[in-house]
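Note that this complex is displayed minus one protein chain, with the remaining chains in position.
Each chain carries a letter (A, B and C) given by its place in the written order, and its residues are counted from 1.
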Amino acid sequence: MSPLEFRYYGVNKRLIERFSPYVTERARLGYELRVEAAAALVLARRGICSAAAAGEIARACAEVPAEEVAAEEARIHHNIRAMVNCVQRRIGEHARPFVHFTLTSFDVIDTAIAARFKDCTREALVPTLIELEAVLIGLALREKARVQVGRTHGQHAVPITFGFAVAQHVSRLGERIEAIQRAGDNLRGKISGAVGAYNASSLLVADPMAFEREVLAEMGLLPSPLSTQVVAAEYITDYMHSLISCFSVLADLCDDMRHLQRTEIAEVGEEFKPEQVGSSTMPHKRNPWNFENVKSLYKVFVPRMVTVYLDQLSEHQRDLTNSASNRFLPEVIVGLAGSAERLTRVMGKLVVDEANMAANLQKTAGMVAAEPLYILLAALGHPDAHEAVRRLTLKAQVDGAPVWKHAAADDELAPYFARLTAEQRRVLEEPRAYIGCAVERTEAICAEYAGKLGISLA
Amino acid sequence: MSPLEFRYYGVNKRLIERFSPYVTERARLGYELRVEAAAALVLARRGICSAAAAGEIARACAEVPAEEVAAEEARIHHNIRAMVNCVQRRIGEHARPFVHFTLTSFDVIDTAIAARFKDCTREALVPTLIELEAVLIGLALREKARVQVGRTHGQHAVPITFGFAVAQHVSRLGERIEAIQRAGDNLRGKISGAVGAYNASSLLVADPMAFEREVLAEMGLLPSPLSTQVVAAEYITDYMHSLISCFSVLADLCDDMRHLQRTEIAEVGEEFKPEQVGSSTMPHKRNPWNFENVKSLYKVFVPRMVTVYLDQLSEHQRDLTNSASNRFLPEVIVGLAGSAERLTRVMGKLVVDEANMAANLQKTAGMVAAEPLYILLAALGHPDAHEAVRRLTLKAQVDGAPVWKHAAADDELAPYFARLTAEQRRVLEEPRAYIGCAVERTEAICAEYAGKLGISLA
Amino acid sequence: MSPLEFRYYGVNKRLIERFSPYVTERARLGYELRVEAAAALVLARRGICSAAAAGEIARACAEVPAEEVAAEEARIHHNIRAMVNCVQRRIGEHARPFVHFTLTSFDVIDTAIAARFKDCTREALVPTLIELEAVLIGLALREKARVQVGRTHGQHAVPITFGFAVAQHVSRLGERIEAIQRAGDNLRGKISGAVGAYNASSLLVADPMAFEREVLAEMGLLPSPLSTQVVAAEYITDYMHSLISCFSVLADLCDDMRHLQRTEIAEVGEEFKPEQVGSSTMPHKRNPWNFENVKSLYKVFVPRMVTVYLDQLSEHQRDLTNSASNRFLPEVIVGLAGSAERLTRVMGKLVVDEANMAANLQKTAGMVAAEPLYILLAALGHPDAHEAVRRLTLKAQVDGAPVWKHAAADDELAPYFARLTAEQRRVLEEPRAYIGCAVERTEAICAEYAGKLGISLA
Partner (left out) sequence: MSPLEFRYYGVNKRLIERFSPYVTERARLGYELRVEAAAALVLARRGICSAAAAGEIARACAEVPAEEVAAEEARIHHNIRAMVNCVQRRIGEHARPFVHFTLTSFDVIDTAIAARFKDCTREALVPTLIELEAVLIGLALREKARVQVGRTHGQHAVPITFGFAVAQHVSRLGERIEAIQRAGDNLRGKISGAVGAYNASSLLVADPMAFEREVLAEMGLLPSPLSTQVVAAEYITDYMHSLISCFSVLADLCDDMRHLQRTEIAEVGEEFKPEQVGSSTMPHKRNPWNFENVKSLYKVFVPRMVTVYLDQLSEHQRDLTNSASNRFLPEVIVGLAGSAERLTRVMGKLVVDEANMAANLQKTAGMVAAEPLYILLAALGHPDAHEAVRRLTLKAQVDGAPVWKHAAADDELAPYFARLTAEQRRVLEEPRAYIGCAVERTEAICAEYAGKLGISLA
């Protein structure tokens, strides 16, 4: 029934292999068992239980199958107690009391979530995003000098290069990858008991905060500065924000590519396999369906941030109205990863139509000079260059002659025009020259993020 | 990975049995095949293909297995064409051209969605909601006369009955069930071709709009008044709105029940099974986890309406950025249905603590008279009854004596007080009498919705 | 500070004149005073107060200035009580008790909101939307026969007419106007007291529900079937949904126009005034800023529906957490109206570039025949017309010759081709002929909504 399962994630072997250790219900249980084992280990370190007991618990935690826990939960209607029961069945009587000892359910649940999202981010999500970043860098560098008209408001503006256009996405995606990494690394756990005041653990250990730090360190985590029954919600909220805001960056790329693929623009294209059917009744169509797919998934996921914000609210030492909603968070991770993986495939084989790109640029080539002309006239002291050029462009639109020709022929402007250097005239006459620092910026941004993210430029 | 699959829907046999014919990927395919068969049937009626061909197509459509279509789609990357190929393999050469004949993919897809959501609404969703409504009506009638303090701002206001409190939910849920039914019945299909102008069908039939109406009638649908490649988005938008706004009504019920279950209030309780574990370290707790669960799912689903609104936008004769998002809509149906089914179970066994309800009412019994006192003083001509009573209540808060006693003893008010009838005094002295029309309104609302929705009051 | 005030609504004299009687804080107070006057009138009808008292109250309600109420509220921190005090100051002692008599604040507030939104819808919002609908109908009819290429996925599909493209918006906007009218007319009031059980009014009148109906009838409203302290939230929720979903229809129109205005497409344009500056440094640009503005406001308002859904939840007989949020609802009305008014202006002067529209169509003219060719081949019995045509289009893309020429020259297809009628060949050879029922559908839809909404077609 879930489209993620049957269509967008569950049928993608590569994604499954990479993300299953973190996003499945089985993974949830595995991490929870690891928290139980870690707690027992630290108990043993303090002599509260024997090393043998902690060892038995650790072994049992490594063995308990998900199916057994599910069956036990169906019986007693409490997931963590069910898990504890399954562990206890596997160990000696002397060890049993020390399973889940002094812990509350959410010590285990919240710590496990933080640890698996953190690990997932490091081991699966960020690598997936970096693969896309690498493809974008490769494309940006390859296309760094191919002149393309810049577009604002869907209208031709002044030229850039296609590589520079791609570098926009390199820069923004690179920055978001770093944001995701930071937010993932900052996820927090807790071992502070039912209401966050260490009521239970302080019965047995003299330093419950140190105890908490040690257990969490086993999971690679720091504690929430102050917790209630649960970790302060802001760490996961920041993490989800990093994912959603990154999804926006992907969606923005998709919109750009979709529009560049419009029949009248046709500057890029998704590669089509010969046997692929574009449209069931218009067989000649080449629809940008991969970009459409990612944009569509973006619309699915972006409002989910509202749920995350609402889940920051929890009455007193917590209500449980964020429990079911919490279980949907891995869908966002997988939705983002699946979209990135799809874009990696498509952008890696993006076809650029050099001829159309040049032809489109040519369409307004005569007008592009308006901006540099106005700048140069002003620099030469013309008192109202903007208005003067605006009048010329109206003429140019009527007769189709380039703006610079009108300027050269204009009685008022001719004296200024005569004072231009050869290089300045070239920019006016040849829009391909008016690309500012597009090439240098592309190179610099690509080098910067390749360096930061460990991407080889070879 | 999907929590709906492994936890909230996919493990509930009753829900699966009821909803699987409509919400699964398999159901999607089944409905699409039915559209193909219906189109062939209407072609045959007009003599465009033979009745035999239409019959072969219908038989093939009833047979094609989902797995075969999935395999074909993996090969050619087009889901509708894949389905058509699978049908064509099963039929004679003479019939093959008439499969999917003059149709565009979204004639089939959008019509199939409308038909299965409409059927799902009638056959599965509305019956599920009516079961909850029936439980609420039963509870409201049983509790129609049990006096409970009304609460506004979380503060005691004036009395109602618990049945009347439940009747609020009867009324609102009943009204939403009718809204869902209406919106479901108003879903529309289309057989108007690639851009909605009947380009293809008008090549072969003289009356393409009549052709469309006939094919849709086979599916139980009316056409979109004007379509592009797709049905006008507003029909499905209204439908989703009816679901989401109904989910709010369920969530409101959950909040009320959660708060009535607070330790200090304790007027109602979820029934606990003896072997059920309430808390892993505080075994005495009785947490309102079913209500919390529904509230949490509500937070998951309410923002999804934003996706639906965004999907009303589609460039020109349509872009495809609403395709993937569309596939998530059945999750909302199932999320709502699962929540209703859970509430039916819980509300059906709701425990009402009569003693606590009475004790809570008693807490402010002395103050409740403030409102009727003010009304009656004013009716007797007191020029500023509101202010007079306000002053009395401040006194009453200090010494704990009932407001009416202060009034009776007040020099200024005594003359008015003396003119009250015995019945009016009874209301002042006995807050249990000050419940207005709570009982009659409860009965009337329950009777109204029982009648409208075919619920037996026996 | 509010952009609606200083930019999008507050500086538009026409909007202000039309909407001020409904959307301002002053209007809120005016409607609340009308509810007070109506309640007094019905009291007098039953002889609970004198006709003279009701008359005094009505006169006072017509006089109380907003500034006085604001000053009183600043003193006592209760807006309805402040209003009541101001009324009472203006009337004789005998009439004073009957101001706000048996009412609770939200009897007045909720009834006033329903009445002013209902009136605003009928008198201001729907007329504003109908003005846009009239402009769209005029444009659709004028352009009903101008052939334009249909576009799906941003790709050329098969032809329509520009009028038909506009008719899509006529149909959807017309249908939404009707939905808004329905939802506006269905807004409900209440006169049922502090917790909805008529506690107070039943002290004095034998038929409190009839009393409620009469007071509401004075305001042009029906009662909420069952209320708490407030009207059941669903009526206003449905109303807001009708507005937001209509806003989506406007935004969709804007997206279409923005893209048709792209430099490479250039089929339409916003009219530019000679003195208008398109871009401060690229004076030749003609940016679609009005369409961009409406799309941007759409993004502002669409998520506000989430607030409306959240406000369906209110604890017990109500909490007050929907009070401040409620005050923002008129912004949605004004945002929608301002956007419609802007589009009326822009669409009324939309420039259509006939030459570009024809030239764009021509770009894929040779390919458009693919669809009718496939249909006709299939109708003639070709067993796999779809695949046959797909192969031809690949050839056509290589050499640029029309698909029909390839078909005519193809050994396998030639026999089928020879059996086509002259009319059928014309459709293949001339894409302008392949427009299905575009003209008829445009005429029919325009006539339908002109009739329903009272728009003259002259």
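Brief remarks follow.
The working rule: a contact is a pair of C-beta atoms (placed from the backbone, for glycine too) under 8 Å apart; a residue touches a chain by one contact, two chains touch by 3 or more.
As the structure is a computational prediction, the values presented were derived from the model and not from experiment.
Although one chain is not drawn, the whole complex shows that of A:E68, A:D256 or A:D353 it is A:D256 that touches it. Note that of C:Q148, C:N293 or C:T442, the residue touching the chain absent from this view is C:N293.
From the options A:G196, A:P288, A:G335 or A:G366, the residue with contact to the unseen chain in the full assembly is A:G196.
In the full complex, the hidden chain is touched by subunit B at residues 149, 151-158, 258-259, 261-265, 277, 279-289, 292, 303, 306, 360, 363-364, 367, 370-371, 374-375, 386, 389-390, 393, 396-397, 403.
Subunit C residues in contact with the hidden partner, per the touch definition given at the top, are 1-10, 23-25, 75-78, 80-81, 84, 100, 103-105, 193-194, 200, 258, 273, 275-282, 287, 289, 292-293, 295-297, 299-300, 302-307, 310-311, 319-328, 330-331, 334.
Interface residues of subunit A facing the missing partner chain: 48, 81, 84, 88, 93-94, 96-98, 101-102, 150-154, 157-160, 164-165, 167-168, 170-172, 175-176, 179, 193-204, 208-209, 225-226, 228-229, 232-234, 237-238, 241, 244-245, 248-249, 251-252, 255-256, 259, 302-303, 305-306, 309-310, 312-320, 371-372, 375-379, 381-386, 424, 427, 434-438, 441, 445, 448.
Quick note on the criterion: only the chains that are shown with their structure count from here on.
Inter-chain centre distance (subunit A to subunit B, centres taken as mean C-alpha positions): 34 Å. Within subunit A, residues 258, 277, 279-282, 287, 289, 292, 303, 306 each touch two or more of the remaining chains.
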